[in-house]
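What you see is the complex with one protein chain gone and the rest in place.
Coming up: chain A.
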Amino acid sequence: MKVFFAFVKKEFWHVIRDKRSLIILIGLPIVMMLLFGFALTSEVKNSNIAILDFSKDPATKTLVDRIDQSQYFTVNKYLNSEKEIEGVFRKGEVRLVLIFPQNFENDLSKDKKTQVRLVADASDPNTANITINYASAIIRDYQNEVNENKMLPYAIEMETRMLYNPQLKSSYNFVPGVMTLIMMLLGAMMTSVSIVKEKEMGTMEILLVSPMKPIMVLISKAVPYMVLCFLDIILILLMAVYILDMPIQGSLVLLLAESLLFIITTLSLGLLISVNVNSQQVAMFISLVALLMPSLIFSGFMFPIENMPLPLQVMSNLIPTKWYYSIMKAIMVKGLSFEFVLKQTLILAGMTVFFLSIAIKKFKINLEA
């Protein structure tokens, strides 16, 4: 035990001395949370919209005002002819152009029928879709108000409710995502790099000839990173709750326990890499390309897995981050209890045992060679 503590102490000295790893450990989670929280948000707010109004009557004015007042749009240009539309899109000045025909109010009150045209810049399809939806919703609201006093022959009233995330905050999506990525990056990459470094420097030999059991060398190497990853989880959660106003719905203890399990998964992956390679560069390359990339793609955090072709959907099941991400979302956002994440937990635990046993087996073979 004393030996173990001596080792852990040394490992902390290493991390503290090495500015690069310190920056990665503390800076990375903070930067990622702030970036996703404030810069890379998928919420569409204050999109610029241009108005081409051929009627200029009270009705169109009211509608334009409403659009401008909503948090989604800022009216920043009034156009005079259709020819200008192309120009404002080319310059990238607006995302959406709203066109009112002549006699808008007249048609609406007399013929009970009129048209508006929405033209969106679909070079970014998602944003185009979202802005069209927002604009249509505002127009629909207006239409409902106008209709209020009149009896319609048929009407379906829609009432929608956004469960779990009523304000549609993107933090509900990215906080678990950032946790997943950070753990993958720190747990797997830093552990593998730090072990391979000892191989490169020749200090591994010294450790192996010492009375420490070889397995203990690996464990002592991994434990400090486990602690650091755990601290990072706490750091991320604190930022989520206090800076991004994202409440944690489920049990905090369960959340931390599941995180610990996932940290062990990533550490096992790190060990697996480190027993197979002999240079820090290769270790880093493998962690980034073989672990981080698939994690990013297949966790469901950035790209919905349901939309992928079937072979990729099947493949995504092999990626541990997918399971952790779904556990985190279930606990943090939906507030579900352990029995609802049991399946994912078992899969994750199984993967961990699998990776760890291969790593240890391979480590023993290497010792003999």
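Heads up, the rule we're going with is that a residue touches a chain if its C-beta (ideal position, glycine included) is under 8 Å from a C-beta of that chain, and two chains touch if they have at least 3 such contacts; residues count from 1.
Simple rule for what comes next: contacts and distances are computed from a predicted model.
J.: Which name from "Thiol reductant ABC exporter subunit CydD", "Imidazole glycerol phosphate synthase subunit HisH", "Iron dicitrate transport regulator FecR" or "ABC transporter ATP-binding protein" does UniProt give the chain that's left off?
T.: "ABC transporter ATP-binding protein"
J.: Thinking of the whole complex, not just what is shown, which of A:H14, A:K61, A:K77 or A:K169 touches the missing chain?
T.: Missing-chain contact among the listed residues: A:H14.
J.: Check the options A:T203, A:S279, A:S337 or A:S357 and report the residue that touches the missing chain.
T.: A:T203
J.: Counting contacts across the full complex, list the positions on chain A that touch the omitted chain.
T.: Chain A touches the missing chain through residues 2-3, 5-7, 9-10, 13-14, 17-18, 201-203, 205-213, 367-369.
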